[in-house]
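Omission of a single protein chain aside, the complex is shown with its protein chains in their original locations.
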Amino acid sequence: MAIKLASNAYGKNAVNLSKIIRHKDYHEFRQISVNVSLEGDFETVHTLGDNSQVLPTDTQKNTVYALAKEHFVSSIEEFGICLASHFFSNNPQLSKCKIEITEHLWNRMLADGRPHPNAYISGGAEKHITSITQSRREIEITSGIKDLLILKTTDSGFEKYIKDKYTTLKETTDRIFATNCEISWLYQTAPADFTSAFHDIRATLLNVFGDHKSLSVQHTLYAMAEKVLEKFSIVKEISLEMPNKHHIPFNLQQFDMENNNEIFIATDEPYGYITGTVIRD
Amino acid sequence: MAIKLASNAYGKNAVNLSKIIRHKDYHEFRQISVNVSLEGDFETVHTLGDNSQVLPTDTQKNTVYALAKEHFVSSIEEFGICLASHFFSNNPQLSKCKIEITEHLWNRMLADGRPHPNAYISGGAEKHITSITQSRREIEITSGIKDLLILKTTDSGFEKYIKDKYTTLKETTDRIFATNCEISWLYQTAPADFTSAFHDIRATLLNVFGDHKSLSVQHTLYAMAEKVLEKFSIVKEISLEMPNKHHIPFNLQQFDMENNNEIFIATDEPYGYITGTVIRD
Amino acid sequence: MAIKLASNAYGKNAVNLSKIIRHKDYHEFRQISVNVSLEGDFETVHTLGDNSQVLPTDTQKNTVYALAKEHFVSSIEEFGICLASHFFSNNPQLSKCKIEITEHLWNRMLADGRPHPNAYISGGAEKHITSITQSRREIEITSGIKDLLILKTTDSGFEKYIKDKYTTLKETTDRIFATNCEISWLYQTAPADFTSAFHDIRATLLNVFGDHKSLSVQHTLYAMAEKVLEKFSIVKEISLEMPNKHHIPFNLQQFDMENNNEIFIATDEPYGYITGTVIRD
Partner (left out) sequence: MAIKLASNAYGKNAVNLSKIIRHKDYHEFRQISVNVSLEGDFETVHTLGDNSQVLPTDTQKNTVYALAKEHFVSSIEEFGICLASHFFSNNPQLSKCKIEITEHLWNRMLADGRPHPNAYISGGAEKHITSITQSRREIEITSGIKDLLILKTTDSGFEKYIKDKYTTLKETTDRIFATNCEISWLYQTAPADFTSAFHDIRATLLNVFGDHKSLSVQHTLYAMAEKVLEKFSIVKEISLEMPNKHHIPFNLQQFDMENNNEIFIATDEPYGYITGTVIRD
């Protein structure tokens, strides 16, 4: 019985790069983290230690910085496509090249209500993400949002679920719904402007989240996904990961006080973890 | 030669609490984390295991949730004062009670440009902090900001420093200045409105950071502190911790390219760490 | 054009549980974190908010604690199988139930060279993991190791790789090889004793890592995998993720000193990330 390599990938992760793009009246400051991952016929790298087809991860890193000068000028999606194309066309040994980019957001400071030309404040934990997967056959482009922490204080219930001997949860028509979600969508056609497409889709997702009469996390997850597919014909499918950030009513009754959905214990663990992918049929 | 207890403190940390404050037209959502720390004559707790003067940390936690219902209605400073006062006046064995509160910020979502009545998005990593230290003699109130991540792309240099045999740093008149700072100030008189005082002081700090012609981190740190003391007579002293978030020019010359302060490596470690406290004489 | 749910899963993550198993002469202390994930026909949960087939994640959590009393008595693999079986047999709406368990390791303290009967010290960041995937057709059992941080100071080189215009890495026959790896293997037949199988496989992996003359990370990854498949016929396939923890020689020459592979900069990011799965043909 033989033993063999079934799958493999290698690359450089967390290539942390920032860029100042100097416009006439202000500086645009961008900060990204890039992952490069290469796949191909690397059997003898593994079995014989033959590195003749290996592009070192150190070189991958250098390439990201070097190409950023000319090619990281607008969206992370376009820079990712450029990187994937570069690695793929220069390395015939590859069957797949995957570029993932995470953008840390910075906002221009406001001074007397106007954006400062060269001072910035962090946009917080929320990040804009993209992944570009280039293979011989096709290129897949996804965009998305990571660490989007959102919450609603009402219009969320959870009732009529299965009860068994280990059930202690009380049914409720009014609870806090909070989630630190990651959402990504696959384009079936590239938008004319990746950045504005991103912002339009993000706004749609937030609007549905805010206004939905939620009967469960799944119910809202689906409504958010459905609306994006309805409104944006360029989107082929969309996936959401919605880990709960639980806010549990504190038992004030033990001190003869009422808790009218006012005071909550915020907990990180354990947490409900709900995921779904919605597609066009 | 005897052995004895020199100092001690105990309490509950990370009491994570959220509250919905229901206004006529919208819900106000607040999320805080509270630390309680008690000091006093606890010699025999340590030496004999005599717990008769010990208010359990579990009870401290319950107290925070219970008092939040009536008393966490506006600023974290006022809620902290309430908590410190409660523990101090009910526990004569204490010499000191310190309450630290960290507020996680939430912003109301915008729907068609208007704030949503009950949906929120995280305000990011930046947090509003306070510490209240109640002793027999006095009460000390500080307010501050934690994880304030700010950056400027120009108006920052570093020159004319000591050179020795281990110096490799190049002098520069134009570098990125980024810091994830923590700033706190001690009030000499309590402001009429803690929340608006906080916002005014924060705005002042950001304005100085953005506009200062910085000759070093220390230089900007001092300018920020000085301006706060000049503008706000209620502030007695102010302390800043300014760890650098370095953005180091990537060497493009090795690829025969120029780097005109465009492309940087963003690094977390090692990092410069600059701190200072500025007072009135 | 219709829109529909393509895939979905939900469950409770990070159910953190500890147990004291009281033996005659000593206490066995165990600490685990359990993830439960359920899949099935949950279309109407998403589209209609119909929760009639939903076992709440809160109930899943309670079930883990309740079943631990009788059934978490030996290996995490056996407890995982018990949990998967419980959820699967009581919930006909499921097509799949996945249980993941991470065990935090504790070692009994040594007192005068002998294990203390009831005092423990953490076994560090390394964790023993398992995942059990129960479907109508089969049950898949994997065991593995997470956060296994290992290093060798020699017998590792990297040469004869592709050079292009962005190459700056120097070839080397002697470098530090360090990785914080995650390794998991799929059983084709369940071992008689999961715990001793785990320890035997772990020892084999470490022995190969220590003694291998490494020509690349991939080369050592494969050697480790191959040896496990050769020695353990119960293992069907094995996957390794080997992120580099780089230790980069510090340039002492700039101070007229030699660095004979002595002094290194330890960095976290960016990092090489190498993965592979090895199977029987």
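Going by the order they are written in, the chains are A, B and C; count residues from 1 in each one.
Following the convention adopted for this analysis, a residue touches a chain if its C-beta (ideal position, glycine included) is under 8 Å from a C-beta of that chain, and two chains touch if they have at least 3 such contacts.
The shown structure was predicted, so the numbers you read here are calculated from the model rather than taken from an experiment.
Peer 1: Can you tell me which of B:S18, B:S37, B:N118 or B:N207 touches the chain that was removed from the display?
Peer 2: Going through B:S18, B:S37, B:N118 or B:N207 one by one, B:S37 is the residue touching the chain not shown.
Peer 1: Per the definition of touch given earlier, which of B:I21, B:L110 or B:L215 contacts the omitted chain?
Peer 2: B:L215
Peer 1: When the complex is taken as a whole, what residues of subunit A touch the one chain not shown?
Peer 2: The missing chain touches subunit A at positions 165-166, 168, 254-255, 267-269.
Peer 1: For subunit C, which residues touch the unseen chain?
Peer 2: Listed in rising order, the touching residues are 16-22, 27, 29, 31, 62, 65-66, 68-69, 106, 109, 111, 116, 118-126, 148-155, 176, 206-207, 209-211, 247, 250, 252, 255, 257, 259, 261-267.
Peer 1: Can you list, in ascending order, the subunit B residues touching the missing chain?
Peer 2: 1-16, 35, 37, 42, 45-59, 61-63, 66, 90-91, 158-162, 164, 166-169, 214-219, 221-222, 225-226, 229-230, 237, 243-244, 268-281
The rule is simple: only the chains that are shown with their structure count from here on.
Peer 1: Counting one step per pair of touching chains, how few steps separate subunit A from subunit C?
Peer 2: Minimum step count, subunit A to subunit C: 1.
Peer 1: By raw count of C-beta pairs in contact, what's the busiest chain pair here?
Peer 2: Summing C-beta contacts for every pairing gives the maximum at A-C.
Peer 1: Farthest from subunit A by Cα centre, which chain is it? Let me know.
Peer 2: Ranked by distance of C-alpha centres from subunit A, the top chain is B.
Peer 1: Give the residues of subunit C that touch two or more other chains, as numbers and ranges in rising order.
Peer 2: If we look for residues of subunit C contacting two or more partner chains, we find 166, 168, 268-269.
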